[in-house]
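Every protein chain but one is kept in place in this view of the complex.
Let's turn to subunit A:
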Amino acid sequence: MISVTALSKSFGSVRAVHDLTFEVAPGTVTGFLGPNGAGKTTTLRMILGLVRPDAGTALIGGTRYTDLESPVTKVGAVLESTAFHPGRTGRLHLETLCLAAGIPDRRVGEVLTEVDLLAAADRRVGGYSLGMRQRLALASALLGDPAVLVLDEPANGLDPEGIHWLRGYLRAHATTGRTVLVSSHTLTELSLMADDVLVVSEGRLVAELPAGPDLEDEYLTAIRSSR
């Protein structure tokens, strides 16, 4: 369960997130939809303790991320597809994360198999395609077998097969009672992937919509009426 309450953040004079309140329930895939610059990434980074809110709170199971005991075993995060050292192998990236987090090494092979990256594990990340980096990022998020997943544009760079696989994976993940929050600026992607969609625009929550065939119309109506 993720609870965001009255969350606000400005960067200089730019108001990125303004008085944002929402909840993400376990057992569902919740989409986080909005135009570029709507404050999606900033909100996710505040949930993960990477960006300090000016006001409000972002709690995971009632606790701030930064106060969680062994956080990566509770929350898995996919942030930027490019955030790897190009000279290190995918396996080394995962092994050093395991080591630092106190997670047993065998998880490395398990998550690599899960995201279908085992064959490329011993190659340098510099030679990976965007889709492979995205899989490695997801593998990193899964290392601690967390009950909550927070994903920022995870479908970026994935090929159609990869997107299909991701959709199935997140669905299965949610069905076991876990919490999934996934951001995107692509509406069709979320309409297929999510149960509910939170629509943000200019840092504010403008609508909570059920995902479905009417999502596009409802989204456009919500965005326009918010202006």
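As a working rule, a contact is a pair of C-beta atoms (placed from the backbone, for glycine too) under 8 Å apart; a residue touches a chain by one contact, two chains touch by 3 or more; residues count from 1.
By our rule, contacts and distances are computed from a predicted model.
Asker: According to UniProt, what is the chain that's been left out of this complex called? Choose from "Multicomponent Na+:H+ antiporter subunit B", "SoxAX cytochrome complex subunit A", "Aminomethyltransferase" or "ABC transporter permease subunit".
Answerer: "ABC transporter permease subunit"
Asker: May I ask which residue of A:Ala101, A:Leu130 or A:Leu187 touches the chain that does not appear here?
Answerer: A:Ala101
Asker: With the missing chain put back, one of A:Thr66, A:Thr113 or A:Thr188 would touch it. Which one?
Answerer: Only one listed residue reaches the unshown chain, and that is A:Thr66.
Asker: Considering the whole complex, which of A:Val24, A:Leu48 or A:Leu198 touches the chain not shown?
Answerer: Considering all chains, including the one not shown, the answer is A:Leu48.
Asker: For the chain left off this view, which of A:Thr30, A:Thr43, A:Ser140 or A:Asn156 is in contact with it?
Answerer: A:Ser140
Asker: When the complex is taken as a whole, what residues of subunit A touch the one chain not shown?
Answerer: Residues touching the hidden chain, for subunit A, are 11, 41-42, 45, 48-52, 65-72, 77, 79-80, 82-89, 92-93, 95-97, 99-102, 140.
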